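Just one protein chain is left out here, and the rest sit where they should.
What follows is subunit A.
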Amino acid sequence: MKPRTSLPAVFLAPPLVILAVLAFVPTAYAIYISFRNRELSRPDGSFVGLANYIDLFSDRRFINAVGVSLTWEVITVTLTLLVAIVLGILLFEFASMRQRAVLTLVFLVPVILPRVSAAFVWKFAFHPLYGIITYPYKMITGQPLDVLSSPATALMTVALVDVWQWGLFFAVIVLKLLETLPPQPFEAARLDHARRWEIYAYVALPMLKAPLISLTFIKMIESLRAFDLIYVMTRGGPGIATETLDMYAFSQGFIESGRISYASSMAVLMMLATTVIFTVIWKRVKP
């Protein structure tokens, strides 16, 4: 038995108080200013009730941003998991131990890069005139290819960078997860003449269902942080084709009109939606 000690209280109280203050004060303040009409140029403002929220629902740019954000979530989460599972299985199946060690390090490079760097590196690679990726297209057709300026391809191109960062990283995790599995079920399946892909589809992946769901959950949260990539690569453009919710809130609060209260009401809605959705998912996933 442990003796009674002051340690837990001493060790836990200060950090938890700090976290609580740093998290709750901004949250409460966001809710408070979202009920006012404060602007950057006019510090006081007055109480306007739900006016900001009501305005949001007739704001077509807001509706567009909701759509872009949802599309972004679905595309990046799905593709990341797909890339991770395929590459993770290939690593497990075909790479020797030494190759795995080297490839693990290599696959970690994209996710460790600052997103500003990743965004710039790819933005330059996709440059219509000097980009190395668009070069073959330009050489064959004689036309420059400008994927970031076309509403049809811009979001997909930015999403590619996100999947490049996270898909390769998650592939390493899928490999580590496969390495933790006991070998017996694999051997049993092999004895039953299961094909290679059948072993993964019906034996290995179902055994990893819980961690894979956790990975999906983590990626859903991280995909909310799309801002850096979009800010550097397209600034929400062309037009509003890649304007996610955080991008729109940022431009309302800072660039265009300094409507802090209006931007706050968006932030509060985002906070509500993500907290509710993720808490529900988390409680379901973790028994």
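Everything that follows uses one rule, which is that a residue touches a chain if its C-beta (ideal position, glycine included) is under 8 Å from a C-beta of that chain, and two chains touch if they have at least 3 such contacts; residues count from 1.
Everything below uses one rule, namely that contacts and distances are computed from a predicted model.
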Chain left out of the displayed complex - its UniProt protein name, from "Oxidoreductase", "Succinate dehydrogenase cytochrome b558 subunit", "Carbohydrate ABC transporter membrane protein 2 (CUT1 family)" or "DsbA family protein": "Carbohydrate ABC transporter membrane protein 2 (CUT1 family)"
Options A:L7, A:M97 or A:A152, residue touching the unrepresented chain: A:L7
Sole residue of A:L108, A:A188 or A:A201 that reaches the chain not shown, by the stated touch rule: A:L108
Touch with the omitted chain, as defined above, among A:L50, A:I63, A:I132 or A:A188: A:I132
Touch list for subunit A against the chain that is not drawn: 2-3, 5, 7-8, 10-12, 14-16, 18-19, 22-23, 25-27, 29-30, 33, 38, 43, 86-87, 90-91, 93-95, 103-110, 112-117, 120-125, 129-130, 132, 135, 138-139, 164, 168, 171-173, 176-177, 179-180, 196, 221, 224-225, 227-228, 231-232, 245-246, 249-250, 253-254, 260, 263-264, 267-268, 270-271, 274-275, 278-279, 282
